[in-house]
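Selected chains only, in their assembly positions.
In order of appearance the chains are A and B, and numbering begins at 1 in each one.
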Amino acid sequence: MKLTTVRLVTIIAEPVLKDRLIHEIHALGAHGYTISEVHGEGTRGIHASQWQGGNIKIETLVSPEVADHILEAMADHYFPNYAVIAYVTDVQVMRGEKFA
Amino acid sequence: MKLTTVRLVTIIAEPVLKDRLIHEIHALGAHGYTISEVHGEGTRGIHASQWQGGNIKIETLVSPEVADHILEAMADHYFPNYAVIAYVTDVQVMRGEKFA
């Protein structure tokens, strides 16, 4: 069985950022995503009032290059002003060309 | 602390496939799973009408062999006709014998 390694990018953010984040990851090359609801409490330096309560978790399977671009966009455009968490991990898929 | 590496298989699919997918992963050797609800928008080649809206995410911890069988079943039985995404990653557990 031929497996291809792609990157799973996970973004956790306030619901108000949903449309903006989806637009941004699409513009950076993501072809699809899923969204789910999570509740959370933040890391050091995040005010509980900002972060506690409902949040969205966006997950997208992308190429390593697109993953880098998404993380850079999160750090540049969101980290300074929003309680956004972003992380990336390798996953394996069949038919990896869909995510290139 | 002794950790064992097992594989986390994630399947994202239309809710109508739920019972069939659970039956299939059990038959292939999975001993347990979790299901959650996600919303998503598809990759290239998937009609938005098929994929947009509520979907299910099934996650199961299995041996590498069972993970391979599940991915093969997804590719053979679902990819041609359904908007199914499947990916696998290594995770570490204690008491890995439960997932063998």
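One rule holds in what follows: contacts are C-beta pairs under 8 Å (C-beta built on N, C-alpha and C of every residue); 3 or more make two chains touch, one makes a residue touch a chain.
Treat the numbers as computed from the prediction; the structure is a model and nothing was measured.
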If 2 of the identical protein chains are displayed, how many copies are present in the complete complex?
3
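Rule of thumb we're sticking to: only the chains that are shown with their structure count from here on.
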Give me the rotation angle that lays the C-alpha atoms of subunit A onto its copy subunit B, rounded to the nearest 5 degrees.
120
On a C-alpha centroid basis, what's the spacing between subunit A and subunit B, in Å?
20
List of subunit A residues in touch with subunit B within their complex:
1, 3, 6, 8, 22, 31-36, 59, 61, 89-95, 98-99
Would you mind writing out the residues of subunit B in touch with subunit A in their complex?
10, 12, 36-46, 51, 55, 57, 68, 71-72, 74-75, 79, 85-89
